[in-house]
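What follows is a single structure, and I will ask about it in a moment.
Missing here is one protein chain; the remaining ones are kept as they sit in the complex.
The first chain written gets the first letter, and so on, giving A and B; residue counts start at 1 in each chain.
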Amino acid sequence: MSPLVSVKTETNTYLSKLLKQFASDSQSKNLKELRDRAKSLVESSRLPDKKDEEWQFTDLSELLEQDFQLAPVAEVSTQILEEYALLETRESRIVFVNGYYSPELSNISAIDATVYVGNLKGLDEARQAKIVNHLADEVGNEKLFAALNTSGLEDAAVIWAKANAIATIPIQILHLSAPEESTKFSQPRTIIVAEKSSNLQIVEKYGVAGDEYGKVPYLTNTVTQIWLEENARVNHTRVQKEALSCFHIAKTAVFQERDSHYTGNEISIGSKLYRHNIEVTQKGEQTETNLNGLVTISDKQLADTHSLVSLNLPHGTVNQLHKCIVSDRARAVFNGKILVPQKAQLTNATQLNRNLLLSPKARVNTKPELQITADDVKCAHGATISQLEEDEIFYLRSRGLKETDAKFLLIDAFAAEIIDRISIESLRKRLTQCVACKTVN
Amino acid sequence: MSSTTVKNLVNQPYKYGFVTDIETDTIPRGLNEDIIRLISAKKNEPEFMLEFRLKAYKQWQKMTEPKWPHVEYPPIDYQDIIYYSAPKQSKEKLNSLDEVDPAILETFEKLGIPLSEQKRLANVNVAVDAIFDSVSIGTTFKEKLGEAGVIFCSISEALQEHPELVKKYLGTVVPVGDNYFAALNSAVFSDGSFVFIPKGVECPMELSTYFRINNGDTGQFERTLIIAEEGAKVSYLEGCTAPMYDSNQLHAAVVELIALDNADIKYSTVQNWYAGDENGKGGIYNFVTKRGLCQGVNSKISWTQVETGSAITWKYPSCVLIGDNSVGEFYSIALTNNKQQADTGTKMIHIGKNTRSTIISKGISAGKSKNSYRGLVKMGPKADGARNYSQCDSMLIGDTAEANTFPYIQADNDRAKVEHEASTSKIGEDQLFYFAQRGISEEDAVSMLVSGFCKDVLNELPMEFAAEADKLLSLKLEGSVG
Partner (left out) sequence: MSEVILSVKDLRASIDGKEILKGLNLEIKAGEVHAIMGRNGSGKSTFSKVLAGHPAYEVTGGDILYKGESILEKEPDERANEGIFLAFQYPIEIPGVSNLDFLRVAYNAKRKYHGEEEIDTFDFEDLVEEKLDVVKMNPSFLERSLNQGFSGGEKKRNEILQMALLEPSLSILDETDSGLDIDALRIVAEGVNQLATPENSSIVITHYQRLLNYIEPHFVHVMYDGQIVKTGTKELALELEERGYEFIDELVEVGA
């Protein structure tokens, strides 16, 4: 947890400067209260530094050097959209630019009445009221950046499936950043509710509407909250492919009631600094959580995934596989906690972190952590760090492959274990290409 | 609780608890330099052996008993133990097994280990060295093994016939001062087996040693040394039993294995020493040091153990993987019942490149027993590409047993891979109810659950013994459920 000590420091001033930019005339009373509470939390906090255990390997000091201004509403051409839109979600996608809803770019014509896909402002009053109270409270442990997001909250992407709704097509939420000449920040927010026995397939994608190699730094501070009611199923793929000048700080908080299944596929390719806190809370029996992660970084990128799954009741399942492909001078950080308290008997938990280092300067810091106090459980964990095997490359080359092709074949096989778990074909293809251009020069 | 709870599954009466009544040649109680000289003299040992013993004794005197194992027992009075006891023989040297005291032959027959080669015909693939208290009674199939160039005899005999081999290898894997009990063993060991498989030879049959403690006041300190030269291959199995006494007997053995380039040693143990009664009275203290050196490239040492007996077991068969690409394996079943205590596991020390090790440990604890797995995986700075996979599963039967897992990992090399899996399961009401609901009786259910749980390890035992070990496990747990 980030420290909440009230001290006047440089970072404190820094946060205040960010806070001042949020308009104070928010719409609903509920939302205003929410923002005010979040604001006071931010005001009494400081930015974490390397002395904080949870931020040991992820240095935010570069963030302090930038003077971020709240990003304005921006226009994005439909051409750019072509780059990001998926074949399967042509008629089931919503688009946000710099955190603002863009109805023009969105298309939800294939969505039926059992699922709401749109923005928070467009949601009916009853459901708005129902959700607003939870927005601030249920963000999990790592609170500071989530609170910063809430402090400026005006709108959000919302997907809401009614009981027994079975969405047969995937739904895409596209959050685009439109960087400008000066340093900007935006704060996208996403809310997903799957009512009893409903079924959703969601792609949440972060991208840049501009030059991928853009030089102007920008900050995306994003929060996604997902509620699964009894027996609901959500398959959620989160793709981060921001420009290499981006600081991407993200929180995904998932709450699961009994008999529900959540699968989260985290794909991270872009950003100079990426920090993702995934926090899953199992709140009922026989709840299943699957977390898959693939991080592909190069240059001087840093990608940090902190996950925390709390099991609280019997017959829970957690499967986690996090893979990192690290080249050049990049650094990957993984910290995965699974808590299995006494009450969570008959838990089945596996956690594995595999890392592939493609250069001698690439680095990995990994800490898979299982904390078990129950006595009738099956738990496994492990971490591996490896390089491409000389012998394997040689074998492939002796069969006529060029060195780069041989290498890519092996890298592709490493990545495929995660990519193959994504059910959307066009996305799978695209990601395979991404891994290729990212790793083989 | 419920009307029919899973009661502590009770021991079947210990079948091997009888005493053989024979005349013995026993030396006085206690331990000092004179006793060591006496043992060495009785065995007519070469001078270097006496020096080895005395050096060990000096080190032992400076050491203290280890306290870190997760076991409890009253202090041992090392001056109250008899360090040498042997059946009286009419002749200095026996020419063949036929000259052995018939009472002893009968003992081994009763234990299911007939020593006469004729009787062993039913099981011609196994050669046996039988050890009774402090001495080896005889070794079967010596000639047949001799034809292949294999030396299989008692270590006493090896000291007479092949002193240069013993001198070259003894104490090279487990140095005399390695630990408290190893030092004690090095000072007073009386007998044990010696195996030498020369270059390029695949041992034509399974080798096995059967250890029997008979005397109630004797400690058994056996020493086993197995050497597999370049490209040699051997599979060795040891079995152990003892009579039921109210007192505890100390068994402190040392086993050293050496595998040179491309050699392969498989060492299996079925340990069924007397475990004491249900109140924890009597039983063997089994404090054993077993270590294998994968000295050569591509060499392999595999430990398989089924530990069902002893009041206390303290044992960590280990592999030191020096040769590049060498392989270490440890497959273990440790079953504890009543008031038994076991602290057992392994050490895999990766030194060479691309060395690999596998650890599969299955602990079953019933009654009021304590069963701990303790294992170390060490990846040395030069062990590039080394890999370890460990799997530690515990099964609790009933609510009063204890199971612990203490895995230690030391990785000084970031190009090494270490994976660890652990599970804890229970045979409790719900498991048995599931079987009952499918019409299966509780006894059948327990036996299926235990065999299934142990399957990965039982599969590693030599075929001749796997079925027997499986039977032994069910026997140990058989009894009243509900």
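Everything below uses one rule, namely that a residue touches a chain if its C-beta (ideal position, glycine included) is under 8 Å from a C-beta of that chain, and two chains touch if they have at least 3 such contacts.
Because the structure is predicted, anything quoted here is derived from the model rather than measured.
When the omitted chain is restored, the residue from B:Asp25, B:Glu429 or B:Glu468 that touches it is B:Glu429. Checked against the hidden chain, the listed residues B:Ile213, B:Leu449 or B:Ala469 yield one contact partner: B:Leu449.
In the complete assembly, the contact with the undisplayed chain comes from A:His315, out of A:Arg189, A:Lys205, A:His315 or A:Arg354.
On the side of subunit B, the interface with the absent chain consists of residues 1-5, 393, 423, 425, 429-431, 433-441, 444, 448-449, 451-456, 482, using the contact rule stated above.
In the full complex, subunit A makes contact with the omitted chain through residues 163-164, 166, 196-197, 199, 230-231, 233, 258-261, 286, 288, 314-315, 317, 346, 348, 378.
Note that only the chains that are shown with their structure count from here on.
In terms of their C-alpha centroids, the spacing between subunit A and subunit B amounts to 53 Å. Partner subunit A is touched in their complex by these residues of subunit B: 396, 414-415, 417-426, 428.
Residue ranges of subunit A in contact with subunit B, taken from their complex: 350, 352, 375-387.
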